[in-house]
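Note that this complex is displayed minus one protein chain, with the remaining chains in position.
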Amino acid sequence: MSELASRLGFGGRTWLRWAIPAALIIVLYIVPQLGGSSQFRLGEYEEVLSFLVIAVALNIAMGYGGQYILGITAVFAVGAYGAILATKYHPQGIGLLAMCMIGAVIGGVGGMIIGLPALRVGGFYLALVSLFAALAIPTVAQKWAFVGADTGIPLYAVLGYSPKLSGELLYVIVVSLVLLATLFSWALVHSRVGHRFVALHTSEQLATSIGITAYRTKLLAIGISSVLAGAAGGIYVYTQQFFAPGSSSVNFAVLLLAGMVIGGGGSITGPLIGGAIILGINQFFTSLQQYNGIVFGVLLLLFAIFLPNGLLARLNVLGERLGINPPRGFGVPGGRAPTAAATGGAAAAVAALAAPVNGSGPGTGLAAQPARQLPAWPPVIGAGDSGALVVEGARRAFGGVTAVDNVDLTVKRGQIHGLIGSNGSGKTTLLNLISRFYSLDAGQIRIGSVRLDDKPPHAVARAGIARTFQSPKLMLRETALENVIPAVELRVRCLGLESVLRLPRGIRVNRQARAEALEILETLGLHHVLAQEASSLPHGTRRLVELARAIALRPSFVLLDEPAAGLSPVELELLAEVCQNLARSGVGVLLIEHNVPMVLSIADTVTCLHQGKTLFQGTPEELRANTSVASVFLGLDEPLETPS
Amino acid sequence: MAVTLFLTALVAGLAVGSVYGLIALSYTVLFNSTSIFNIAQGDLMMAGVLVSYFCLDRWHLPQIVALLAIIAVVVALSLIEERVAVRPFLRKPGIGLGWFIATLAFSLVIETVASNIYGQNPVVPIPGALGDGTFSVAGVHVATKFILAFVVMIVVMVALEIFYRRTWLGTAMRGVAEDREVAALRGIDALRISRLAFVIAGLVTALAAFVVAPIVSSDVTVGLTYGLKGFIALAIGGFGSLRGCVLGGLLLGVAEQMFDLYVTSNYEILAALILVLIVLAVRPSGLFGTRAVREV
Partner (left out) sequence: MSAADPLLDVSELHAGYGSLQAVAGISLQVGAAETVALIGRNGAGKTTSLLAIAGLRYGRFPGSVKLGGADVTRATPRELVDAGLAHVPEGHRIFASLTVEENLLLGAYTRRRAGRKAAAATMERVFDLFPILRTYASRNAGFLSGGEQQMVAIGQALMAEPKVLMLDEPTSGLAPMVVRTIYDVIGRLRDQGLAVLMVEQSVPRALANSNRCYVMERGRIVISGDSMVLAQNEHVFAIVRGTEEVSAPARSG
């Protein structure tokens, strides 16, 4: 990190980046000195602090993982009830730590029960079902005598209960717990586990293309989040010595959501800032509490529309201007490229067109390079087999349209197989069939003798097939380097826990993954965009980063979906070299392209599709000489060879 | 005896289910032309109930005036919501759940305003349109307000089906939901259509409020509860289908009453939660589901 920092030439005010949060933490510890330290006041601070832990939990699942578990307060409540009930019946044996653990376990279980079915259907369902749970739990508790019904369970009324920690000591411990939770979430997010969350949040297709199991990762995000929220329940119970149905409600869930949106999800500190603001207002400005809903509702609305990235995004921009934060990107006309551009559509096509045409200079992300020597990239994943990628009799229809009709295709290791055809000829559908985004209606896809078409999408990458997309799919808020690392992490393995907790093997593996990703990016001439946010990169560079990601898997086969579109001549040259180098290294390349001359110049064999059927299969020379292909495919009356 | 208990529960279930069905219908109207699920619909209904309370309980106005007042207020709120919370997102490419957060925020504001207007007054019953008598069917007493709710729900469903199949506007709405750009190219103003969808949804919600007010009395806190249960009715019946709304709502209502009768009373809300989890696990698209919600 410091290496990069010096490479990018920092100085000046960057120390403030660490100083400001450090100062805030110190202030947090001495709040009782500033705002009053009566028992009552301390209790209020501690209540807000325990809520902040829920905010941290929500941020992990929602801000990073993209799982809208809005009703996380239900998990909090269930954890809290669990902790307080356990204490009610064993008042002597349970301290703060025990409460947190009990809360964590019960909360975790509760979260999974809600998450499991809702996940099958989609994020939106999770949001509403969890919100309903947040409504149902207090409603049920209100009538259930076992949990004290409406009045709840007061611990101070339990005989034999006397908490060992209290006063300012307790406050300091609680603050430390909140910081610990925050540190944990930071460590999680910057570990292999966190990378998977962000990849999944960005795009399920992106995630599965680098071997991430979507369902399991979503569950993990919800699980970790629930465990943390349940633990927050334990903290709450210990500090307030009380829990009732009114302690958590749907409105409370909305408040937390407001905190996240206002502060800015997708960052570690954003939700804390937003949560502190919202919860602080709610807690300490009680005179107008009945109007809180209006204030928060309006705030939430305004932020959702105008500042969806929250305050933190604004602060970051301010920080950049003041020289505190490193600049996120340079050389793009008009500043940040529109986020929509990388997610497809006409806007993407337009953005692609406007990429600067000249090969070098600022704005392309590519330093002017002489012809480079690319290192070998022999396959690592799927290297055990020596079979080819075989598509046999593939057929797929959508409604009345047969997109792919009885297509045979073989990609041999060490060969470049070009796939051409006009729009709508079925090329991309075929690619998506191999990637298992669609199922075959008939036919087979296999590597050697191992069938692929009955496996889930993430198995494709794990079998050694990497791919790129027509519109580069990158994690836009991550740097170029951080985009490539998750691909390496598919084969450089350790336990998630080791990576998160920075155990020796975890640190080693994290470093190795980073180093390998770095190396590949540097080889492709991208060393000066390493630390730039992907959203600020021009189209051609994004394409190359995506290519680097595919290479980083060290796959046995690479599927490239129209990679040449929008590339400058220099970038095109690099693309061709990369393809040839992959083939030389023993990787099988399937290159879908519109740019027929390019395909003909580097492919070993070419397949031409037309309306889903195979029109031609053979060598480029044979294609050049074949008049019927030319006439059907291009509607030409002459072979593809131009006169003169 | 057991049969009577069962029948009573069934009838009560169908009655409450009609409420859920009406809410689900108003969701579907919006959803079918904007692919947006408006969580504030439940609170809009409750705002209508509040209007009903004022008109009928406080000012003793005739029922028809109350109905018109409800329609006016709810449709107005609907249009405000469209302008303020939804339109900014309809213009953007459909990514993210920003619109959901916006509608949630809007519902929070409505709920708070309503709470403040109503204040600390106790919950009181609201007189029904057909009086507060009961009917006797097969030994079971059915309150007329329940029958009215059920009938109105069926009428609304049929009216909506006719609207979508037989009218220009209804067909255009279905087209806009499918492909806004092609619709625009054919001269169909997608934004105007969305606004109209909000008006129609507001009308349905207003009708719901009118028949629901005597059933829920003047409890202004139940907006989100009904809103969420309306969602569950949709999840069971399947998004995008009018018949799904009705069936989902009725099923939910009956399930709650049966749970109350045969498993344990007081905790019917659990019935809804369990039912939705089962449906999502077994048949995620619902009974008649057709389309997907604008996704994350």
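Each chain gets a letter, A and B, in the order it is written, and its residues are counted from 1.
By our rule, a contact is a pair of C-beta atoms (placed from the backbone, for glycine too) under 8 Å apart; a residue touches a chain by one contact, two chains touch by 3 or more.
Only a predicted model underlies this, so the values are computations on that prediction, with no experimental measurement involved.
For the chain missing from the display, the contacting residue among A:L318, A:V401, A:V450 or A:A515 is A:V401, taking the whole complex into account. The chain omitted from view is touched by exactly one of A:A565, A:C579, A:V606 or A:V629, namely A:A565. Of the candidate positions A:P154, A:G424 or A:G496, contact with the hidden chain is made by A:G424. Looking at chain B, the residues touching the absent chain are 168, 171-172, 174-175, 178-179, 181-189, 290-291. Against the chain not shown here, chain A presents residues 333-334, 338, 341, 346-347, 349-354, 357, 399-402, 422-425, 565-566, 594-597, 611, 632, 634-637, 642-644.
Basically, only the chains that are shown with their structure count from here on.
Centre to centre, using the average C-alpha position, chain A and chain B are separated by 35 Å.
Remark: chain B residues 37, 39, 84-85, 88-89, 93, 95-98, 100-102, 104-109, 111-113, 115-116, 224-225, 228-229, 231-232, 235, 266-267, 269-270, 272-273, 276-278, 280-281, 284, 292-296 touch chain A in the complex. Taken in their complex, chain A has these residues touching chain B: 66, 68, 113-114, 116-118, 120-125, 127-129, 131-133, 135-136, 139-140, 143-144, 250-251, 254, 257-258, 261, 290-294, 296-301, 304-305, 308, 340, 343, 345, 347.
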